[in-house]
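Excluded from the complex is one protein chain; the other protein chains are retained at their positions.
In this document, chain identifiers A, B and C correspond to the written order of the chains, with residue numbering beginning at 1 in each.
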Amino acid sequence: MSKLRVAVIGAKGRMGAEAVQAVEAAEDLELVAAVDRDEALETLTGAGAQVAVDLTHPDAVMGNVEFCVRNGIHAVVGTTGWTDERLDALRGWLADAPGTGVLIAPNFGIGAVLTMRFARQAARFFDSVEVVELHHPGKADAPSGTAVRTAQLIAEARREAGCPPQPDATSTALDGARGADVDGVPVHAVRLRGLVAHQEVLLGGEGEMLTIRHDSLHRSSFMPGVLLGVRRVPTAPGLTFGLEHFLDLDD
Amino acid sequence: MSKLRVAVIGAKGRMGAEAVQAVEAAEDLELVAAVDRDEALETLTGAGAQVAVDLTHPDAVMGNVEFCVRNGIHAVVGTTGWTDERLDALRGWLADAPGTGVLIAPNFGIGAVLTMRFARQAARFFDSVEVVELHHPGKADAPSGTAVRTAQLIAEARREAGCPPQPDATSTALDGARGADVDGVPVHAVRLRGLVAHQEVLLGGEGEMLTIRHDSLHRSSFMPGVLLGVRRVPTAPGLTFGLEHFLDLDD
Amino acid sequence: MSKLRVAVIGAKGRMGAEAVQAVEAAEDLELVAAVDRDEALETLTGAGAQVAVDLTHPDAVMGNVEFCVRNGIHAVVGTTGWTDERLDALRGWLADAPGTGVLIAPNFGIGAVLTMRFARQAARFFDSVEVVELHHPGKADAPSGTAVRTAQLIAEARREAGCPPQPDATSTALDGARGADVDGVPVHAVRLRGLVAHQEVLLGGEGEMLTIRHDSLHRSSFMPGVLLGVRRVPTAPGLTFGLEHFLDLDD
Partner (left out) sequence: MSKLRVAVIGAKGRMGAEAVQAVEAAEDLELVAAVDRDEALETLTGAGAQVAVDLTHPDAVMGNVEFCVRNGIHAVVGTTGWTDERLDALRGWLADAPGTGVLIAPNFGIGAVLTMRFARQAARFFDSVEVVELHHPGKADAPSGTAVRTAQLIAEARREAGCPPQPDATSTALDGARGADVDGVPVHAVRLRGLVAHQEVLLGGEGEMLTIRHDSLHRSSFMPGVLLGVRRVPTAPGLTFGLEHFLDLDD
């Protein structure tokens, strides 16, 4: 069987370098191009790339993706910065390239994607839901973007299901004890030396509790998701937003 | 709005008594009959029951369910002992009662059902999966039936996805250290005074880990699932096996 | 061997009733008196009580303990409200009763006492320490008194050891995300239906993490500590403050 021909754009960045390694190590993929800033995108077409992985910068990603789509190269994009305007432009390019697929994934961590999905699905069955995220002490924002997004998904699911507000009889509290309020979902941020990136979703109901915990210990954890995207995007023409759509979970 | 008229069969058993309380406490339900062994099932028809909850014994359940189906009473059944023969008989009765629904649920704990579902869905994305269940020391079987069932679902999902065997370089081991082997999934049973019923599914992949943990602290935790079944079964003619089909999770 | 003769004061309160049961169930103890409010303390002397357990109210405890000490009855006291003035008065009574012992224990939960001790001992060896407590949503205060006390012990141990402030690069935070600040130790309070009383102390250092977690599921968990106090107090003349002094941990 011939291998799928893959290019990595942003190949010298931290994530890009991981992707280069991961593609090289995969038996069904062939790395045909690895370009970084200041290198011409024509390298991709010259090498006959079928799929490009873009792990660059919001300033560069639009040009890269436009080039890919116009040349019929499927794209797997981890770079952020996708505003509604940008997505509209991308949809326009794709309309002219009916067989070409683009996957934009805010998070390639399969564990993180599953955590968010499971949390969203479970949220309406429990009286109480809180999020605890735990990171190394060098992190600048609290809570993490992933924790805020998770809490928003939980809040949305509960709103749609008509869940009442969470029970909470707290009448005397120290400032901050009950965490940050994200759409009615308390979110707590722990910072500890020795940690990397961890998140717990705690769901409590009458006489029972469900906990979904994700521990991310290394950025290599994103690579299985990148490879899964690479393998699936040729069969998914148009725009796919979010890796979860490639996980075939609706069974 | 008129309330749904509900009967409980096995009303003096531990679970049945909980169900009686739960139905009485629910604003949209009316408890119209609560019968125990040696009481006539005609009480149900006399009381105009629309849904019956059966929490009895394998010896009694077939007669109870046949009576319900033949009288157009929907049934929510927690009693075990459903062999293929029994299920076939039930399907036969239902064929003659096209508008009537029966839900058989091996487990009414929504947390337990979600744990099994999430474990099954996540299993194929990780290299390694193990199950740790923890119970009070009075429990007779190890591992628990739920843990064995969870491991079987995990094994089945991995088989269907073509996952390779789990990596394990163990060459020197004390007997039992690596747990019980359930279809290739290691299952560990912990017994500790003070515990009730708990289960963890641990999934590990390159650089990350996903943990799904369910803590069941009281049998009241089964009642939200029973009530959900009661409310949904009138709109689900025929046989439904497993509460998960009423959870609308396929989104 | 003759059994130790034990009285319970406050025998009809929730904790007192548990203590009555626990003493009756212990083979080496004999319950000789169980008095509640409006019953005369002379019942204790009449019954020949050697040790009294006081689980009453701050308004009543001083009179009870004075009676015990003046009559040579050792006392195990769980009732709160011990100001410095009260302790001074108690020490005065004990000075006149040299063989009599009184144990005052703010917490009889051996697990809770051990958690606080271990947290205090470990605190100075790690760069980061945070406390997460989790309780049922009916709790009025956040964080719990135990969590605040634990954080204070941690802070004190770190101050004495000359530990620098905890590392934390947070520059953008939602209000409350980083928890309550108790003497420089972040404390987070989670409130979930289905929970009882739980506490985690998380300690993080270079490349490693230590977690000490205590789950308290029932007030029966306090009884082993009460019984331990009852058995030990006859051999500990004078005032002992805190159950930990009876745990013989300094090995």
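Methods note: a residue touches a chain if its C-beta (ideal position, glycine included) is under 8 Å from a C-beta of that chain, and two chains touch if they have at least 3 such contacts.
It should be emphasised that the depicted structure is a prediction, and the values quoted were computed from it without experimental measurement.
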Displayed chains contacting the withheld chain: A, B, C
Residue of B:Thr45, B:Asn71 or B:Gln166 in touch with the missing chain, whole complex considered: B:Gln166
Residue among C:Cys68, C:Ala97, C:Ile110 or C:Cys163 touching the omitted chain: C:Ile110
Which of B:Leu195, B:Met223 or B:Leu247 contacts the chain that the document leaves out: B:Leu195
From C:Asp38, C:Asp96 or C:Asp250, residue that would touch the chain that is not displayed: C:Asp250
Residue, one of C:Ala17, C:Leu210 or C:Ala236, that touches the chain absent here: C:Leu210
Sites on chain B contacted by the missing partner chain, in the whole complex: 126-130, 132, 134, 137-143, 148, 166-182, 186-195, 202-209
Chain A residues touching the omitted chain (full complex): 194, 196, 215, 217, 221
Residue ranges of chain C at the interface with the undisplayed chain: 109-111, 114-115, 118, 121-122, 125-126, 203, 205-221, 223-224, 247, 249-251
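Note that in this section only the chains that are shown with their structure count from here on.
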Turning angle required so that chain A lies on chain B, C-alpha fit (0 to 180°, nearest 5): 180
Interface residue identity across copies chain A, chain C - same or different by half: same
Centroid-based (C-alpha) most distant chain relative to chain B: C
Rounded Å distance between chain A and chain B, as computed from the means of their C-alpha atoms: 33
Chain A and chain C: spacing of chain centres that average the CA atoms, whole Å: 46
Shared-contact residues (touching 2 or more other chains) in chain A: 126, 203, 205-209
